[in-house]
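The next block holds one structure in the form of structure tokens; read it before the comments.
What you see is the complex with one protein chain gone and the rest in place.
For clarity, chains are labelled A, B and C in written order, and residue numbers in each chain start from 1.
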Amino acid sequence: MAFERVGFIGLGRMGRPMARNLLRAGYRLVVYDRRPEAMAPLLEAGAEAAGGPLELARASDLVITMLPGDAEVLEVCAGQDGVCQGLRSGAVLVDMGTNHPDTARTLARAAARAGADFLDAPVSGGDVGAEQATLTIMVGGEAGVFERVRPVFEVLGRHVFHVGPVGMGQVFKLCNNLISAVQMVAVAEAFAVGRKFGADPGLLRQVIMVSSGRSPAVENRPPVPGILPEAPASREYAPGFTTELMAKDVGNFLRLAEAGKVPVPASALARQLYLMALGSGYGPKDYSVIGELFRGWAGL
Amino acid sequence: MAFERVGFIGLGRMGRPMARNLLRAGYRLVVYDRRPEAMAPLLEAGAEAAGGPLELARASDLVITMLPGDAEVLEVCAGQDGVCQGLRSGAVLVDMGTNHPDTARTLARAAARAGADFLDAPVSGGDVGAEQATLTIMVGGEAGVFERVRPVFEVLGRHVFHVGPVGMGQVFKLCNNLISAVQMVAVAEAFAVGRKFGADPGLLRQVIMVSSGRSPAVENRPPVPGILPEAPASREYAPGFTTELMAKDVGNFLRLAEAGKVPVPASALARQLYLMALGSGYGPKDYSVIGELFRGWAGL
Amino acid sequence: MAFERVGFIGLGRMGRPMARNLLRAGYRLVVYDRRPEAMAPLLEAGAEAAGGPLELARASDLVITMLPGDAEVLEVCAGQDGVCQGLRSGAVLVDMGTNHPDTARTLARAAARAGADFLDAPVSGGDVGAEQATLTIMVGGEAGVFERVRPVFEVLGRHVFHVGPVGMGQVFKLCNNLISAVQMVAVAEAFAVGRKFGADPGLLRQVIMVSSGRSPAVENRPPVPGILPEAPASREYAPGFTTELMAKDVGNFLRLAEAGKVPVPASALARQLYLMALGSGYGPKDYSVIGELFRGWAGL
Partner (left out) sequence: MAFERVGFIGLGRMGRPMARNLLRAGYRLVVYDRRPEAMAPLLEAGAEAAGGPLELARASDLVITMLPGDAEVLEVCAGQDGVCQGLRSGAVLVDMGTNHPDTARTLARAAARAGADFLDAPVSGGDVGAEQATLTIMVGGEAGVFERVRPVFEVLGRHVFHVGPVGMGQVFKLCNNLISAVQMVAVAEAFAVGRKFGADPGLLRQVIMVSSGRSPAVENRPPVPGILPEAPASREYAPGFTTELMAKDVGNFLRLAEAGKVPVPASALARQLYLMALGSGYGPKDYSVIGELFRGWAGL
């Protein structure tokens, strides 16, 4: 194997099953999460524990991070006692979280100062994709570095793309997530109107799933309780992917659009609606909870 | 066969292949279109021509309409010398166009006055679905009437749903098309931003097609010329489904939402963007031309 | 005086003081309101009561209506036993409510069938303007008819404009009210953000009142309780002008924009926000209650 030891930081809903898949594939794994209980199942499965990001970096020739957002990954990697202070020369740092392209470039510079390489490699597929190793992975960085890490990516996902230089993985991911975010709003509006006029929401989902309005939002996250048992809406909107995270991604997409002075009115509106959801206390719920705003306004 | 003779009115991009599929399945067909050249290929294939809607209705025990919008179907069916003046008692009128539920109810009343039944049965799947008989058909009306016409629907499409009383087919269809319309806007915004930052649009399409933002909009109608030869964008936005028709459907969805006093901000915004597209002269183009608005604003 | 007897229908917050001003100016007045208690103060002041719209019309050579909306004025004037069935040849019907221009044209046709003339003459200035006879009146109709009624308008308001043919008064009024409606949304957003960052809202109002953001919305209806005693917000949002009426006016403006295919994204968004306010139960409150939506979302 190209890498002797892989460090993995961030063992939440996404990171834990990804780390486990690496262990199963035979990688020697050293893990860190600031919550000890998040590390426990990995340690039982054969991973080693690091005392912190710096120690983990010293012990690894490939470091993967899977953290909630820009602030967290910047602190863990580029902060005091962070990964980049321990990175070996020739090692590779890969951020697989969804963040702003500027964050990717900041991390790449910090890695370069340690003589290490960097890839941004955000994923699509959710916790199910992470568990089943069917993620789509969009990688930004140098082609040579990408090729070195590709076998690792192929353990974690089914579709692995090299999409451009550092930061481009994040550009692709933000574009994808913006579409998801707006799709959910459209689905929520359509279901609110449909229900208001007596449409059976389960049937509406079935019909749209074989029509031009189909998307993962309709298939996996119909924003109405009870029509799909495994959907977040049927489990009190347990995430899944939280409204907080979706709001963050839409926010990052908007910052990108702003930087390019590209008008994106639907994205801007979606951001506002997710802010209304946050302001209504829905931040920790699955983002399909946006449907509850419309349910309320529609008097359903 | 349950119906001795089927009348078919409206032989455009959708109606022509649908009528041909009925002929192939062995139905005796009488057709009408105010443009004689639209009737010609059907007549060659064995259909009979009617001189007008009224004459066609007199000769049929099932009449199917596939016309652009509310005004057209109301005139052809409920107007002077229209279908409903010739409908036989016991016949069935089926509107397979996409219209407002109120239009469906108006047609049902007009049919009832002639002793005939009515179904609204709009379809999803586009001209390709019409040709390949893979349409999804969403039918509103009485269950008994639906069962009588079901064999005809099964010749035309793959997924046939009885979704509720008269008008409910249109409610389902408008909900579906609203989602499509908003999806396209989101896709256009995402591609504009992605391209502004150097993303390869063909690769972006491929990546999103295996990610959470996937939808028929990304798959079949990427709003960038040259990345998918068969997409409208690569053929000077030849429709496909025109901006005019999509704008009409979003307008009908909004009228429905208004009638139910359901706030639908993303739908309202989408309507405004399609109006901007109409105001920019894009009405007769495929609705993916909305991407051109963003291309212009983004300076791409 | 040009008119011997003036009939006045609709004695609510606006109509009552307007009718009283006509009495004070010496006009013989016959009044009707379906709520007898609304008529009482006018009868005490010297007006005569009519038993209904038709009877009132028969007794008047000028009939003024001041009703909540299109449905009401159409029923009262063009319905069974309505004004137009009793209008004398040569009489004038004036609708001073705010309605759609199509309603004005419908009323003009109904009046013409009775040999009578019609003006649409909506007003701006609110209940205070009605009481103090300082209304602005925007009149659509024929110039000669306008000149005949002008002395009556000058009793009721300070600024009287002949703005064009029948319906144009309503076009002007809807344009004005759309601006008011959007201004209030902008003011609500500004005050929510200002307060979130510690701005004193009373001081914010004072400063904006002498800056470029000033408008009657800031001056008379600051959407924060307690900073202006006479503002609706300080009186539990007692109207004033209800959210229901403002939502109706924005809706009518949008119908007009739709008819002209003019994109109006801010108006469309404002309509959606007022629908959210209606869906939150705020319909009968003054429309400055829109500020409460933002207060809630902002966690103030």
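Criterion: contacts are C-beta pairs under 8 Å (C-beta built on N, C-alpha and C of every residue); 3 or more make two chains touch, one makes a residue touch a chain.
This is a predicted model, so every value here is computed, not measured.
Trainee: Touching the absent chain in the whole complex: find that residue among C:Val83, C:Ala133 or C:Ile208.
Mentor: C:Ile208
Trainee: Touching the absent chain in the whole complex: find that residue among C:Leu23, C:Val145 or C:Val185.
Mentor: C:Val185
Trainee: Among C:Thr242, C:Ser267 or C:Ser280, choose the residue that contacts the chain missing from this document, as touch is defined above.
Mentor: The single option touching the absent chain is C:Ser267.
Trainee: From the listed residues A:Arg205, A:Arg271 or A:Arg295, report the one that touches the chain absent from this view.
Mentor: A:Arg271
Trainee: Touch as defined at the start, partner being the missing chain; which of A:Glu4, A:Glu219 or A:Glu258 qualifies?
Mentor: A:Glu258
Trainee: Touching the missing chain, which residues of chain B?
Mentor: Per the touch rule, chain B residues meeting the hidden chain are 265, 269, 275-276, 279-280, 296-299.
Trainee: In terms of residues, what is the contact footprint of the unshown chain on chain C?
Mentor: The missing chain touches chain C at positions 101, 124-126, 136, 138, 158-159, 161, 163-164, 168, 171-172, 174-180, 182-183, 185-187, 189-194, 196-200, 203-204, 206-208, 210-218, 253, 256-257, 260-267, 269-270, 273, 294, 297-299.
Trainee: For the chain that got dropped from the picture, name the residues of chain A it touches.
Mentor: Within chain A, the residues that touch the unshown chain are 251, 258, 261-265, 268-269, 271-273, 275-276, 278-279.
Operating definition for what follows: only the chains that are shown with their structure count from here on.
Trainee: Same residues or different residues where chain B meets chain C? The copies count as same if more than half of the interface numbers are shared.
Mentor: Both copies touch with mostly the same residues.
Trainee: Let me spell it out: compute each chain's centre from its C-alpha atoms, then which one is farthest from chain A's centre?
Mentor: It is C whose centre lies farthest from that of chain A.
Trainee: Taking each chain's centre as its mean C-alpha position, how far apart are chain A and chain B in Å?
Mentor: That pair's centroid distance is 37 Å.
Trainee: How many Å are there between the centre of chain A and the centre of chain C, using C-alpha atoms for each centre?
Mentor: The separation of the two C-alpha centroids amounts to 52 Å.
Trainee: Using mean C-alpha positions as chain centres, tell me how far chain B is from chain C in Å, no decimals.
Mentor: The computed centroid separation for chain B versus chain C comes out at 41 Å.
Trainee: Send over the residues of chain A in touch with two or more other chains.
Mentor: Only 265, 269, 297-299 qualify.
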